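One protein chain is absent from this view; the other protein chains keep their places.
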Amino acid sequence: MIKVKVVGSGGYGGVGIVELLLRHPEARIQTLVAATETGMPMSALYPHLQGFCDLPILKPDDPAAQEPADVVFFSTPDGVGMVQARVELEKGARVIDYSGDFRFNNMEEYAEYARRIGRDPVHKSPDLLSSTVYGLPELNRAAYAVDQRLVGNPGCFAMSCLLGLAPAVSSGLVDPSSLICDCKTGVSGAGKKPSPTFHYPARYENMNAYRLAGHQHVMEVERMLGALAGEDIRVTFTAQVVPMCRGIMSCLYGTLAEGITAQTVQDAYAEYYRNHAFVRLYDESAAIGTVHVRGTNFCNLTVGVDNRTRRLRVVSHIDNLMKGQAGNAMQNMNILCGFPETMALDQPGFYP
Amino acid sequence: MIKVKVVGSGGYGGVGIVELLLRHPEARIQTLVAATETGMPMSALYPHLQGFCDLPILKPDDPAAQEPADVVFFSTPDGVGMVQARVELEKGARVIDYSGDFRFNNMEEYAEYARRIGRDPVHKSPDLLSSTVYGLPELNRAAYAVDQRLVGNPGCFAMSCLLGLAPAVSSGLVDPSSLICDCKTGVSGAGKKPSPTFHYPARYENMNAYRLAGHQHVMEVERMLGALAGEDIRVTFTAQVVPMCRGIMSCLYGTLAEGITAQTVQDAYAEYYRNHAFVRLYDESAAIGTVHVRGTNFCNLTVGVDNRTRRLRVVSHIDNLMKGQAGNAMQNMNILCGFPETMALDQPGFYP
Amino acid sequence: MIKVKVVGSGGYGGVGIVELLLRHPEARIQTLVAATETGMPMSALYPHLQGFCDLPILKPDDPAAQEPADVVFFSTPDGVGMVQARVELEKGARVIDYSGDFRFNNMEEYAEYARRIGRDPVHKSPDLLSSTVYGLPELNRAAYAVDQRLVGNPGCFAMSCLLGLAPAVSSGLVDPSSLICDCKTGVSGAGKKPSPTFHYPARYENMNAYRLAGHQHVMEVERMLGALAGEDIRVTFTAQVVPMCRGIMSCLYGTLAEGITAQTVQDAYAEYYRNHAFVRLYDESAAIGTVHVRGTNFCNLTVGVDNRTRRLRVVSHIDNLMKGQAGNAMQNMNILCGFPETMALDQPGFYP
Partner (left out) sequence: MIKVKVVGSGGYGGVGIVELLLRHPEARIQTLVAATETGMPMSALYPHLQGFCDLPILKPDDPAAQEPADVVFFSTPDGVGMVQARVELEKGARVIDYSGDFRFNNMEEYAEYARRIGRDPVHKSPDLLSSTVYGLPELNRAAYAVDQRLVGNPGCFAMSCLLGLAPAVSSGLVDPSSLICDCKTGVSGAGKKPSPTFHYPARYENMNAYRLAGHQHVMEVERMLGALAGEDIRVTFTAQVVPMCRGIMSCLYGTLAEGITAQTVQDAYAEYYRNHAFVRLYDESAAIGTVHVRGTNFCNLTVGVDNRTRRLRVVSHIDNLMKGQAGNAMQNMNILCGFPETMALDQPGFYP
């Protein structure tokens, strides 16, 4: 039974991993830490957890918060993990960070990312970058060390795009200069903090595109796809938000390379995900929507070819708080700790 | 490991019990039966179950559907269970029926109920009525036989009202002639069948009262409360529907009997539910809503006294598809089979 | 053509009256004033108004904001109108205030109200109280002076309850000590300011009761009903919020006085509202919901009698931002200025 600490337990990413840990047979929540709303039980902040998780939420400097843990999740914004992860690693913990702090393996890439999101380009723990891994196991499992101890959990939009495009790009099915990612998310992707844009009356009957000048997740997509393609890749990326809570649906387009048929495409996707339990493949006639992955760690991909225009079209569906965040983080914990990859993630959610 | 058959697996009540059975460590789904949408796997009808429940949905007369089971759920409309339960009981099964068919213990009460809902007042299996039990364990556990084999799972509105009023009525805290039940439900309470009233554009921004002339659940409320009070009781009942999916919130009012104080009330409720895991009590300052019971078998009760008007006010929150339907049915299965009452029901749902 | 100034133009009450003024044939918006988000055109804050209202939003102390107007709306929180109305009145304006500042005619009543909402009980302009009127024309038209210049626009919940109960109370149809108001509102009733409670993910699938210890609108209800009954009245009032934008549905209950029949009730309501264009009456079989008054100044009342329990039940439907706020304010402007009462309010909204 491993002991787990969650830093940033008050947000949606925190409560998400707590819910998953509660049903994990090999893990026990030991410590909850947050910067605000401390001093109360987790179940006071999230009443649905009453009787399930009544642990207190501690301040970062609380002595009780310093107890060593086997795994530490940083469900925190950019800038926290890069400062605090070191001490946890030194105490022997494995660390999984939700932010961009550990998604890149060198200072240059981090600096470029940081500039895009308006942060200081100087990483606070540059020596740790060489030992982190971009934590999307379906694409990147081979890059995990045997005793991997630090993981950068990817961005939700990025995961939806990468899972949808990786087979096509790595097999040369599409022209790498032709990629377009048209991505829609539910509102929970913006987190727990209230804002005018996500106030119920402003949102219940509204959809819009945003950050058209450049979303911070684009760079992850381009870097990983570039690595798969063996060349630099630039994608057009459009982030949109629609009036629902959980779900990302990304429509992904690329011009087919010469000679590629619908069958080549289907075969390549089937082969690529043959051993990956969390990716399910459908053809374009399937009646699949985001609700079918809600509350789960699955990515449902509808893979099709528009023969009239010679384009690949993949529709990628995930729950942004599960495969897009806490679920994928749990999958990473399972890998790092040697548990079956699907442990605590083998539930179908509920419907409707 | 018991074998379970679900009749009426295609509706919300059916998929609900299937989801719960999938996580029950002592039960295995053996047979799924439905009147329509048969011949396909359950996961074709409900894609979120792919890989979890791919059993075929059988027609009632399919030979494979006749195999004996240990427990049979009838997630069917009024009139089905009363015809088909007998053969299951004779094959040795325990039977839990969701409809009004087995909520009453004699022909007279059934006839009155049937007339209210416009059905034939003659019960098709009157001899079974004496051996059924009204399946609300928190109120009626003493009425279950040691080897109880047949249960009428209560109506969702009725459960929300009964759980909220039983302590007050049984302890004489309120004037039994003063009771008002103002009940709001999410749309899933109306089931899976599309209708003009629950078409998305007609509903997303609309709330309304309905069946003001008399809702079918009133009679259950009056009969059970009357039994607790030892006298006939008539309640005013208002059914309303609001634009959400899961949740019932019932505001329950009664005039306090002389000498009753806020403290008497709190004590009586605490005592009544002392040994019942699924009822949680709050005072009127608690920030509790239906979302906190979503996906769970809990009933959250806010219990308060309006001293200015000398009235009891209880706000009762349940998930109409869980404590209001499949969750309570699972709780009944646990009781009938000798499992811990909370088995497979000890999860907090997810948030948001 | 009258000139109108709107103070507090940035909130929902402000944009609501601006929308109505834009279609009023006898009024012209002259000045928009707000405490925050100033210095930009109204249409920058509310892009749907682009080309319709591009006037700048001025700070209160902007010289341009001092120009005299014929009518001034204070769409402001408690405490603003009582300070600023005087100067507008002295410049010759008629003033309609949305807050509680001018809903009471003497210092004692105001002080009691102010205490309930946690404000200073000392009114800043006590000499104005004798000349204000509680602005619910359907009940209070006789109290308007011939040259009425100051109006306190009522609270939204209060209006829904008063319109539903006034005929019964004024005709002695019900026992005045038996009244219960079970009120549900859409989220827009809470205004434009974001909060954790009304953040989309926290609200889309949640309903809850709130301020059970005492909502600020109760006092208006009790005072007006008491005046109609000729005796003190205390009501039980339950405020609830459901996941939709516009709409209040109040279920109103009272025990019928002896000898009162369903017919007496119907006749009394029909007579009471005979000359009031904005109240529409229905019996309990009508399929009426809040969507049917959305965007309009109507109050739809379903009036029924539960003969089994001898109770009156009225379901009152309004759009909380129209009859509950800006629409009623416009109706008051029409009365004060001698225009037909329905001017600019004779539109049916849109559906769905």
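Some points to look at:
Which chain is which? They are A, B and C, in the order written, and residues in each are numbered from 1.
In this text, a residue touches a chain if its C-beta (ideal position, glycine included) is under 8 Å from a C-beta of that chain, and two chains touch if they have at least 3 such contacts.
Since the structure is predicted, the reported quantities are computational estimates derived from the model, not experimental observations.
For the options C:S188, C:N206 or C:N332, the residue in contact with the chain missing from this view is C:S188.
Of the candidate positions B:E205, B:D306 or B:D319, contact with the unshown chain belongs to B:E205.
Interface residues of subunit A with the unshown chain, by the touch rule above, are 177, 180, 182, 184, 186, 197, 201-202, 204-210, 212-213, 234-236, 238, 240, 242-247, 249, 251, 253, 284-285, 287-291, 294, 302, 304, 306, 308-309, 311, 313, 315, 352. If you put the missing chain back, the residues of subunit B touching it would be 12, 186-188, 192-196, 198-205, 243-245.
Of the residues in subunit C, those that touch the hidden partner chain are 12, 15-16, 19, 22-23, 46-53, 188, 204-205, 245-246, 280, 286-288, 291-296, 300, 346-352.
Just so it is clear, only the chains that are shown with their structure count from here on.
Looking at which positions face the partner, subunit A and subunit C present mostly the same ones, since more than half of the interface numbers are shared. Subunit B and subunit C have centres, each the mean of its CA atoms, that are 39 Å apart. Averaged C-alpha coordinates put the centre of subunit A at 38 Å from the centre of subunit B. With centres set at the average Cα position, the gap from subunit A to subunit C is 46 Å.
With touch defined as above, residues shared between interfaces to two or more other chains in subunit A number as follows: 12, 188, 204-205, 245.
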